[in-house]
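There's a structure below that I have some questions on.
In this view, the complex is presented without one of its protein chains, the others remaining in place.
Letters A, B and C mark the chains as written, and numbering starts fresh at 1 in each.
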Amino acid sequence: MNIHLSAGIDAGSSSIKVAVTKSRAGGEAEILSTAVQRIRRRNVFDVVKATFDEACATAKVAPENLCYVASTGDVDAVSFATGHFYGMTTHARGALYLLPEARAVLDLGALHARAIRMDVRGKVLGHRMTSQCASGTGQFLENIARYLGVPLADVGQLSRESKQVEEVSSVCAVLAETDVINMVSRGSTTGDILRGIHLSIASRLVRLLRAAGADGVVAVTGGLAHDIGLVASVEELLGEEPARAKKPMPKLHVRTHPMSMVAGALGAAMLGAFRYDQIERRKQRVGAQTASAI
Amino acid sequence: MRCVLGIDLGSTTTKAVMIDESGRMLGKGITNSRSNYEVACAVARIEAHTAARFDMLERALSYDPSAKAWLVPLREAFRFELFLDDLVDLRATIATNLEGSPYADNKALARAVTSVLDSVQENAADLFVAGAPRRSDFFRDIAGALFVAEAESLARVGVVPFESLVGLYDRAILEVETRLRPRDTKSLLLRAVARSVKMPELDGTSAQQHQRMVQMLEHAVCEATKEQILEIAVVGTGYGRQTLPFPKEAVRSEILCHGRGAHRVFPGTRTVLDIGGQDTKAIQVDDHGVVTSFQMNDRCAAGCGRYLGYIADELGLGLHELGPLALSAKKAIKVNSTCTVFAGAELRERLSLGQRREDILAGLHRAIILRAMSLLARSGGVKTEFTFTGGVCNNAMATKVLRELVDENYGTDIQLNIHPDSIYMGALGAGLFALDALAGDIPPLPAFVRDTRMEAT
Amino acid sequence: MSEQVDSHDQKDKSQQTQKRMIGEHFDKLARAKEDGKKVVYTFVPGNVTELLGALDLLPVLPEINALQSGMRKRSAGYIAEAEKAGHSEDVCTYVKCDVGMQKSGNIGPTGTKLPDPDLLLLSYTGCFTFMKWFEILKQEYNCPVVMLHVPYQTEGNITPEMRDYVTSQLERNVIPALEKVAGKKLDRDALAHRMQLSAKAEEDLVAVWESAKHRPSPIDGYFGGVYYVGPIFSSFRGSEDAVTYYRELREEVEQRVREGRGPMTPDGEQKQEKYRLVVEGPPNWTSFHDFWRMFSKEGATVVSSTYTRVGGLYDTGFRHDYRRPIDSLADYCLGCYTNLGLPTRLDLLERYIKDYQADGFLVNSVKSCNSFSVGQLLMLRKLEERTGVPGGFIESDLVDPRYFGKANIENRIQSFLQVLEARRGKGPGDPLPKRSEGKRALTLIDDQKAGGLP
Partner (left out) sequence: MTDPAFALVERAHSIVDDRKLSTVAHWKDNHLGGLAIGHMPIYVPRPLIEAIGCLPVALFGGGDAIDIIRGDSYFQSYICHIPRSTVELALSGDFDALDGVLFPSICDVIRNLGGMWRMLFPKAYTAYVDLPQNFDRDIGGKFYVLEMRRIARELQERGAQPLDPDALRECIALENERRAVIAELDALRRAEPWRVKASEAYLIVRAGGAMETKSHTLLLREFITAVQQRTVRPIDNVRVVLVGSFCEQPPFALIRALEKSGCDIVDDDFQLGMRMIDGPIEIAEGEDPLDALARAYLDKGQETASRYIGDLIKGASLVRRVKECNADGVIFAAASFCDPALLDQPMIEAALTKASVPHTSFKFAENLGQFSVIREQAGAFSDAVKLWGAAS
């Protein structure tokens, strides 16, 4: 069986993620490298190029040796892709690779949150996502963290250490800032405030998961998977659910992986290899048919 | 003198309006809403009291037509006196905080703070002259800007880190802001008189003239502060009614208050649009100022003043700069995102595509007013005369777009009122409800702040 | 339309009669299968109960079941059930409530299981959702449907073409289908007899409606009214029981008029009649009593309403006519309130406001029902224009408690009643001197006078 080198580029709204993989037909794959760069206020095309080059260099793979460059996320951001797969498909595939027991994905990015239910192959069976409202997203947390003067990387830990939750009354990511201002002036600790925000976001995420019909192990992917405070809050709310529920609900377990943030890129890279194989085989089949016709 | 008070505790600002028994507006006060609603209400109320004293002072001087010119520097001087008082408090607070902190022994830091505060005091004087460009009237903003500027220059020469200085300020200002200090208006006024006659505007007058003026002003101050102001009734309104520090009987809905306030000022008003910080209301009133229908949008920042605030932050601009900048647009770029946060992201994206900041801003302003238009339409449309209230009135682009859209949709013969005191309409309406309570034989409503004798006259 | 009258502190005879009738009907339904009775599901507007009765068929009205589920706080669960099965959030909640109920075992309002239908009689009158509803039920129950398409009265009159269309369907589709299920021929004399009974009850019902012209009105023509229309809108029109019920009801109401008493409310008799209202639109069922109290505790009586005309409009003179049974059934179907064009609905409301001397009118716009709701905002404006009487607008839903915002609705009702008060000249009129302002554009007033900021 052939060995395919492929790359996946996940062009998100806040950062670009790239993964280079080596796959065998049949699904076995190995990660050669990953790279993440935040866009900040730079030109997206430049960041894509830079991140891609970085990943190729780390993997010691020349771009021309890649059989497939798959983009995901923003279709228009990658001008040199062989093909494109949609975010839900790639996150599902990537999540399944990182956490094979997962049957659902919670993909948490800068401007969206998605709950995806999938089968053993990573095929999307059902999903729910936030659309026009940022009240459950990474940008919301970023804004609050910026306001509190806390680096993103510390957000999770601070929230985990909180003993007392500050309840956020507003559902809106913007108006919640007013709540936060009030909390600060009341002298609440940063951790308590963050935990309040986390729980408020988490309650929305739990609803998304339920609506998507998630069951069993849920893999958290996307940048917010790094936020252990948020993940803990989702766990906490899931734990409280049965007490409140009238009917028994499927038991959910959330899991993360150190590479969760690049799940989309990883999935894209692997699906790219898979698709390459599929097309090659089809070509051969068509070729064989033509041959026999002659 | 008997009077009533209306207080509008908004999400962003708290406003108070004082009305005497004849229905005359005596004074109004505004402050930023804080976490501590009682304090916010009390401060707004004190400000209204002060304004009322100035009103009385003006009347006490009305016999002398030239006195009007002196009132302006007097007001500035008075503001400055208040500023200095607050600054004293700030100094003390920082000192206390520093003592209890791990940096207690850091002499350099202590010295640096003192020096920053000294120069704040010094530089502030320039801001309190007639016509001086002041970004805000709130102590937090004025002192903050001066403090940060000074701290920056100190930090640049490497004396102490910027963060430690600003950190001290941030902590202390919260305490100062939420601390209620009694205000002795009379002695403050007398101090202001002494200061004002030394102000540059009054240069060129002889010593004798000075002397006479001081006497006249001091006399007027005594006259104006002699009479006690008796608050007979207070009615409160505003955002998050459950959090208002008022008894239930003394609370009226914002809808009713805005409708009534706008109608009082412009009796022809049949439609009121209020765009505040966290909500937008479209209100229809009848010829008595009674609300007949309304539509409201809250819980979502898209379409409220906060939307513009968020965009301003995103661009690193002040709120007051937003409108003028948008006015210079060549066209309005349509913004697709409804959500404030998404609009912010879209703004960034469009800027990176090379679109003009002004044009995007124009689109953002249009978006917020369009949302208001749809609320208006749902509440019953605009009929004859229309009043725009709330903080967003201060944004010239918002008012321009509103005018255009009203013209387009309801014809150019609609009268659109925008009062410079638009932000007080809710408080005024509340005051009028308080006046009703006074007119009827309803027993006076209980006072709302625990310490009722804040004004030591 | 409910047997739930227990909150009334004293039970009138008519109420006991109604309770008995309903109880017996549901008992019959529960025993239908063992008794060998056939069951036909159909809708309230345009129902041809006399036909069913004459053929000894038992009617079930899914709309009534849905509203009962709403009153008994079951609807939220049923709706959730239907939404889980793929029904959209956006659509009529009666349908979802019914589908959910069916999926949860089809337990009826009295706690017994309802029999499955032997036939769905799709009386397609005044609402397009009816068709979808029975298409869905048809797949759920896998049973036959017969369609009775009633054309819409756009112009407020019934043309011979319309009547002919309906009677042909009755004669050639509906009656044969019913006969097939019933296993017997329709006895035309029995039908005529039933129609005679219908007309009798209708006569008494109209007298009850008109009693509200008295001051104080002895009835509430909306909240109370939905109880009064129960029998005639549902399974009992054309029965002796219904005749008895309406005779008793009329006597009681006439007695109240003589005694000068106001209507009964959930908290006993309403003592004061401060406001007389006309209401357009169905009520909310999930918080029916709370909703009612918002009116009764303020002294507001609804003197007439359009919702109580959805199952037949009798006060404009229509009566079932035993001499021309099929024609009059057609006229009945064509004349239900929701089958009238908006201008006709507007005329009717205007007439109610004038005839019943209302101080105001209120629209309760329900999310579920496009048939009622589309156009109500325009009706509100036009009615205000035409009558000069203030109108109020509230939004809720029939049986989805998520759309009944109690505080908001209460707020609006109170503001509305305040407006009525103010219109009478007793309101919080402005004691301040009026000043008139200048021309258009940015009008400013001299603010220093008003005490500018120092």
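Keep this in mind: contacts are C-beta pairs under 8 Å (C-beta built on N, C-alpha and C of every residue); 3 or more make two chains touch, one makes a residue touch a chain.
What you see is a predicted model, and the numbers here were worked out from it, not measured in a lab.
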Which visible chains touch the chain that is not shown?
A, B, C
Thinking of the whole complex, not just what is shown, which of A:Gly12, A:Gly87, A:Gly138 or A:Gly191 touches the missing chain?
A:Gly87
Pick from A:Ala50, A:Met129 or A:Ala211: which residue touches the chain that isn't shown?
A:Met129
Contact with the hidden chain (one of B:Gly305, B:Gly380 or B:Gly431):
B:Gly380
Touching the hidden chain, out of C:Ala30, C:Ala80, C:Ile136 or C:Val257, is C:Ile136
Can you list, in ascending order, the subunit A residues touching the missing chain?
75, 83-89, 112, 114, 119, 121, 123-124, 127, 129, 131-132, 271, 274-275, 278-279
Over the whole complex, note the residues of subunit B touching the chain we left out.
334, 336-338, 342, 370, 373-374, 376-381, 405, 409
Need a quick check: the contact residues on subunit C for the chain that isn't drawn.
85-88, 90-92, 95, 124, 127-129, 131-133, 135-136, 139, 144-145, 147, 149, 151-152, 154, 161-162, 164-165, 168-169, 172-173, 341-343, 345-346, 365, 367, 370-371, 373-378, 382, 395
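Throughout what follows, only the chains that are shown with their structure count from here on.
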Are the chains arranged, by touching, as a line, ring, star, complete graph, or other?
line
Taking each chain's centre as the mean of its Cα atoms, which chain lies farthest from subunit B?
C
Chain whose averaged C-alpha position falls nearest the assembly-wide average:
B
With respect to inter-chain C-beta contacts, which pair, A-B or B-C, contains the greater number?
B-C
Any idea how many Å lie between the Cα centroids of subunit B and subunit C?
51
Centre distance in Å when subunit A and subunit B are each reduced to the mean of their C-alpha atoms
44
Of all residues in subunit C, the ones touching two or more other chains:
none
Which residues, counting only subunit C, touch subunit B once they are in their complex?
381, 390, 392-393, 411, 415, 418-419, 422-423, 427-437, 439-445, 447, 450-454
Residue ranges of subunit B in contact with subunit A within the complex
11, 34-36, 174, 177-178, 277-278, 299-301, 306-307, 310, 337-342, 345, 348, 352
In their shared complex, at which residues does subunit B touch subunit C?
18, 23, 25-30, 47, 50-52, 54-55, 75, 78-79, 137, 253, 255-256, 260, 263-268, 286, 288-293, 380, 399, 403, 412-421, 432-433, 435-436, 439
